[in-house]
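To start, the structure itself, in structure tokens.
Every protein chain of the complex appears in place save one, which is left out.
As written, the chain order gives the labels A, B and C, with residue 1 at the start of each chain.
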Amino acid sequence: MGVLESRTQIIVREVKMNQPGILVFACKWCGLIGADAAGKKRVSLPARFRVISVECAALVETDAILRALAGGIDGVAVLGCHIGGCRYTNANHASIKRFELLKDLLDTTGIGGKRLLLSFGTAHEYHQFEEIIKNFFDELAVLPPLDPWLSPFGVVS
Amino acid sequence: MANIVVFLCRCFGEIDNTIDFDLLRKELSKDTSVSSLSIVDSLCLETDIEKAAFKINESKADRVLIAACSILSRGNLPVNGLIKEGMERHKIGLVDIREGCAWIHNNDSDGAVKKAKDLLNMGISALQHKEKSEDMSVTVHPDALIIGAGPAGLAAAASLAKTGFKVNILERANAPGGMLRLISQLYPTGEDAANKLNPYIDEVENNPLITLYPQSKIVSIEGYVGNFTVQFASQGKDNSIQSGIIIIATGAKIFFPTGLYRYGEIRNVITQMEIERQFLKGSFDVKKTVFIQCAGARNEERPYCSTICCPASLKNAMRLAEEDPGSEVFILHRGIMTPGNVLEKYYRDALSRGIQFIRFEEERPPRIMGDDHVESVEVYDAVNGITRKIETDLVVLSTPLVPNDDNARLAQMLGIEVDRYGFLSEIYPMHPLETKMDGVLICGSARWPVASDQAILQGKAAAMKAVSYLRQSEIAASTLSRVPGPKSGHARVVPDFCTGCGNCVAACPFDACHLEKTKGRYISKVDMMRCKACGNCVSVCPNGSMQIPEHNYRMVGEMIKWAF
Amino acid sequence: MGTKFIKTICPYCGTGCGLIIKVEDGVAVATYPDREHPVSRGSLCVKGWSAHEFIHHPDRLTSPLLRKGDVFQEIPWDEAIPMAVDKLRETAVKYGGDAVGGLSSAKCTNEENYLFQKLMRMAFKTNNVDHCARLCHAPTTVAMAQTLGSGAMTNSISDLAGAECLLVIGSNAAESHPIIMGEIYKAVDRGATLIVVDPRKTAVVQNAKIHLPINPGTDIPLLCGMMRHIIDEGLYDKEFVKARTEGFEELNEFISAWTVEKASGECGINPELIKLVAETYAKAKESAIVYCMGITQHACGTANVLAICDLAMLCGHVGKEYSGIYPLRGQNNVQGACDMGALPNVYPGYQGVSDPAIRDKFQKAWGVELSDKPGLTVTEIIGSAGKDIRAVYIMAENPALSDPDVNHVLESLKALDFLIVHDIFLTETARFAHLVFPGSCFAEKSGTFTNTERRFQLLRKAIDPPGNAKEDFTILCLLGSALGLDFSYNHPGEVMEEIASLVPAYGGVCFDRLEREGLQWPCPDSDHSGTQYLHKDRFTRGRGLFVTPEYTPPKELPDDDYPYYLSTGRMFAHYHTGTMTRRSPFLNREAEEAYAEINPEDAVHLDVKDGEKIKITTRRGSIITTARITKRVSKGSVFAPFHFAEARANMLTNPVLDPLSKIPEFKVCAADVRKESQDD
Partner (left out) sequence: MLEKTKNIAKQILEEKKADGVLGLMKSRWDIVQPHVFEKPGELDALVLEPKWLLAKLFMSILRSYPEDYRLAVICRGCDERALIELTKRNQIEKETLLTIGIACSQEQAAICLCDRPYPVKLDAGEIASGADPFQDERVREFLIGNDKKRMEKWANVLKRCIKCYGCRNSCPICVCEPCKLEDDVWVQRGAVPAEMITFHLIRAFHLSDTCVACGACQEACPVNIPLLYLQLSMRKTLKEKYGYEAGLDPERKSPILSDFFKEPETGREYPEWINSLRGKDGY
């Protein structure tokens, strides 16, 4: 099973279109509300982003973010509540700290911390959500492709 | 192989022009885990849900995926509806193809369809791995415990007793009444404090439901909402009581401004509390009195406003003026704080009574002149920009209330928090009087300096919140949600995998995790009554032995895999 | 409390890395790398790291087993040994000594191999002793002996790090010799050019500067094309050729036929690229050629190796530091097994059996008369089983999985009158045995291994064999004595002394020295510090001999019925027949099920999704396995690892042999691939 899954992933990766793809982890109490509001307002956004709703940004594992990048997804956005505005008493603080450290790691390797967008408490209005997503698409568009890290076939032949 | 029923909601054709449902049907029909797929006009009406439920039973499906509008608009209706029909929450998946897809990509149909397909795949794969958390419930001990027999505590006790619950009160002093016993009259009514206090004291003494433990000191507090066990010593005897909830009404402490304005150095520089005592003793004659506000408050060390000092000074100033119409009373202040219509009128009365108000600045505080006793006060009048010398024979300092010294200890025992000044703090947002621990309520000056009427009000309010716990015979952990709707689950440890590193313990905002040593190694245990399923423990767990079944890592992995 | 750390040698590949086994109360609980080891220097591959895992596996044989019908029955040693002796004697008497065959093992120590071949040769006067080297590097031994005079890696592993150009042919070192790969990367980091010749896009290829994805089995055209270009451009080392080699004219003449264009036509590589590679190799100050099964496991395996030797000699890239020819040996002691004469045609130290003088020497030393007729090879022994061969003694080998056309092998094994298998697990082969000896694994015995760079290394005993199992050394001694031979050795060290006395090249090797450090032969006397690289001033055979490599295309090429190239090989987590690795939980987790790699385009054409079952069929048989869709294999090719007993890749492989070295053609055969319906 394991091998099967991971392989399908490679296939998925290969049919990927050139426009960057974004995975959004939206906290139910901020990001998701923003996303929903954007929907209600029928603002038009590029289609290549997917939202996974979570109870709290604290539930987003850094490993999941890396897994997403490894799966050929160009950028990951984590939308949570304000510092102090967390519905789970500061649960989001630790996650902010983690993700910013992860940005460091991504910068170290040249993948670029830019691929991880953190927005805490600023996405709970439709226009904020719209703005964040659109800007993120633009930012990713100019980043070098992740390919050297995905399919290691960089040889003359 | 899973057997999933999928419903695609067209929202009455609302999103047809963006999303090609036949294409979706074709795509999904390849998926072997989908047993049946139906495209419906709507899912949010009673009848739709009944139909859906029937279809599910008919096809013996073990999971159902709904693709409709977002959970925040009407998506929750079919979900809750099906739950009512007897389906388990973790077996229902909801995919938002309206707000989250059709409406925001109406100019890119292809993209939208691709997205819808991916979202559905994500939903299906996630659904297959979704699990259900364990739950637990405690039988609620019907007694209430109140710590502190001040106005807040007494009021809470009285109203709880009125609703028929047994109440135990722990009081540090040897008699109930708290700070109110030190005060002669109350602002703005001027009625005797005793009149206000006595009915409560009578209630405590005579109501068989209420037991007061004077001179008590708390040793330990254990347990959680529904069943706390409190060890304490009262009048030298060790004692232990159980209770369903705990109301903290420990009040605050009076601040003695030693060193400020030469207090304690020369005669006739006293505090509000001392003048109150004087009044209790009887009147005394002073010709000229100067009140100085914010003595030790609204400064570097104590940036907060104690809120009760200004009205108190007004009260006492007017009383002096009444008792001796010839006397002069000055109030030196940094802005009089009298919020609300009643207190503002109180202030205007004082003005009309000839009380003189002089505003000074923090940087240039009044100076007390005189050798062994006060002769005059020198103050820079910030309004008129002149320095004035006021002859006086009494200076009264308005000092703030400060937190009790043992607040921290108490908070630690209860697993709640204190704010940056040391007052007990409630949780943000929108949960007045409630603390991080369910079933632990705070009221009165323990949470913030308040006047007696406010304290009493909060006491009663706390009592009502307490009742909402106590009237249940059992409390299920899953109901103790801090957010709208039920808890999303509980964290679960796989004991064999847990390395006992303690990350979860350090990260949990609700102190729900703790380590237990078994066979020489530590293993994390989750206290479900405290766990709020925020997931912090999950994401700091180095090897995934901590999981929230409703949102486990396999689910996440699958969703990521199918995202594009 | 007894925690001991025992330094020993890794039981897997020929690199011979240093392990430290952590033993607690007689149980091997962990493996750590040995920081002091000259080859591995504190690193290990995944197999080394989990080398301890199979040692205490419940499947270990703990007592001699006797076949009773279809079931095995435990018997004590004092029954097992006599029974073995009687049966073997009986056969020898009835059909003559040459009716007895013995398969020695590249997994066993030098001492054991020496004793094994000595036993066969003394007790039965037969040279029917061989081992799995036949299936990996037989061509190497033959060809290099012919051209250079010594069939072993010319230089040391550490030399690779210094090379300027590395030509890796038919080796997926990154998966099968990872630690050696590390040395290659060191060279790359110093700016060396890594050129890889391999039909597959292996892990090595992914790190190469230049990749030549030749058509399977067309190494000779490529090499010849290169040589032609080098000669044409006058890039070859004229002094070297003149001073140290012979036969250049013949070669030149032969090569002249191989224009780069012709070569290109055969191997499917752009002529320009061939030229580029040729120049890079020739011009570099030091160039190394690393090769492995991709070269040898062909019906023209010997010729392949000859071509490589020719190329190296032509450019003078042999007989000096940082250059040379690096055949990567598969088994941890395959070098040693060959050195110790576990071969049908030579005594220890490659001393020919048919040479009277040498035979005389050994007859004197062993005090018996010896046969002068070269014996049968592995494939021949198995092939003629039940006919000329009636009884076989297999020590720690698993032909039922490792040999080509397995179906036929199984038939042969069944046909034997008597089969003794001596192993640590009840292998696929042992299931056919009449008598099974429970042997000891690497951690349970002392002795010496010789790694691929000719380095004698000391194996230290860490724990005792399980149950009634005995050290292989002891078993052989018991057997030998029971056969009336003077096998009264108390310790492997004594055997090594005997070896040293009989083989000049190992004269200086003894346990005392090895305790300190490994020794690379030749090491003629106790003062000699070992040889880092061979052929320094003169080749072992005197002058290096250019031998013309005759090109014969793979015997079986894709056609209409069998349109795909099938190639077999290894993957990083498993080792050969998986006897050990598949019983090591950690390694098995990496790859639990058999699989075959196919190209995405073919997958589309076959409508196979990843992870679905496919059926691979050749003229020999068919297996059902799981499809892995990957660009690693090129369109029209299939790759199947041969570790998996449930889907034996060697049921498919072509048993056609290389005329000289008798190695089967594992690497190329024609196959048909079909999607297998999920329901079965």
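In this text, a residue touches a chain if its C-beta (ideal position, glycine included) is under 8 Å from a C-beta of that chain, and two chains touch if they have at least 3 such contacts.
Being a predicted model, the structure only gives us computed values, none of them experimental.
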According to the contact rule at the top, which chains on display are touched by the left-out chain? A, B, C
Touching the absent chain in the whole complex: find that residue among C:44, C:274 or C:519. C:44
Out of C:74, C:590 or C:612, point to the residue that touches the absent chain in the complete complex. C:590
Which parts of chain C face the unshown chain closely enough to count as touching? 1, 3, 5, 7, 20, 22, 24, 29-30, 32-36, 40, 42-46, 48-49, 174-175, 178-179, 181-182, 185-186, 189, 203, 206-207, 515-516, 571-573, 586, 589-591, 595
Please give every residue of chain A in contact with the chain that is not shown. 1-3, 5-7, 9, 62-63, 66-67, 69-70, 82-85, 90, 93-94, 97-98, 100-102, 104-112, 121, 144, 146, 148-150, 152, 154
Contacts from chain B to the absent chain lie at residues 417-420, 425, 428, 497, 499-503, 506-507, 509, 515, 520-522, 540, 542-544, 553-554, 557
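Note that in this section only the chains that are shown with their structure count from here on.
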With centres defined as the mean C-alpha position, give me the chain A-chain C separation in Å. 49
Using the average of all C-alpha atoms in each chain as its centre, how far is it in Å between chain A and chain B? 33
Chain A touches at least 2 other chains through residues 5, 8
Send over the residues of chain B in touch with two or more other chains. none
Partner chain B, residues of chain A touching it in the complex: 5, 8-9, 12, 16, 21, 23, 28-29, 32-33, 35-36, 38-40, 42-48, 50-56, 58-64, 67-68, 71-73, 84-91, 94-95, 98
Complex contact set, residues of chain B against chain A: 70-73, 96, 98-101, 103-108, 111-112, 114-115, 118-119, 122, 427-429, 436, 482-483, 488, 507, 509-510, 532-536, 538-540, 548, 551, 553, 556-557, 559-564
